[in-house]
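Of the protein chains in this complex, all but one are displayed in their positions.
Here is subunit A:
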């Protein structure tokens, strides 16, 4: 017997926008292992301490790339984001020498859609 595993994950590539001296991505993050997971409105499991997208600025690079509010960021450029502090997550996203970040995100709507199609 062999194993079938579905990954409900989506890869998103964001090109940073230069604004003055900064490179911005155009979204906000919340969460982290040093934060309080029960306050997270986007997570299904209230003990989940991962990094979530809490806001996406209109017309910013993140929105253009297809990032949505409520997405959970699993990886950034290969770096794992499921067990990092809030500040470590921010640092990994805002490295000054990177112009493109490739995110691996999980979305609840995606999960539910696949589950429903599996059940029917």
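Note that in this section a contact is a pair of C-beta atoms (placed from the backbone, for glycine too) under 8 Å apart; a residue touches a chain by one contact, two chains touch by 3 or more; residues count from 1.
In the analysis below, contacts and distances are computed from a predicted model.
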| item | value |
| --- | --- |
| Listed names "COMM domain-containing protein 2 isoform X2", "U6 snRNA (guanine-N(2))-methyltransferase THUMPD2", "VNG2A protein" or "Septin-type G domain-containing protein", matching UniProt entry of the absent chain | "VNG2A protein" |
| Full-complex contact with the absent chain, from A:29, A:84 or A:105 | A:29 |
| Contact footprint on subunit A, counting only the chain that is left out | 24-25, 27-30, 32, 34-36, 39, 54-55, 57, 86, 90, 93-94 |
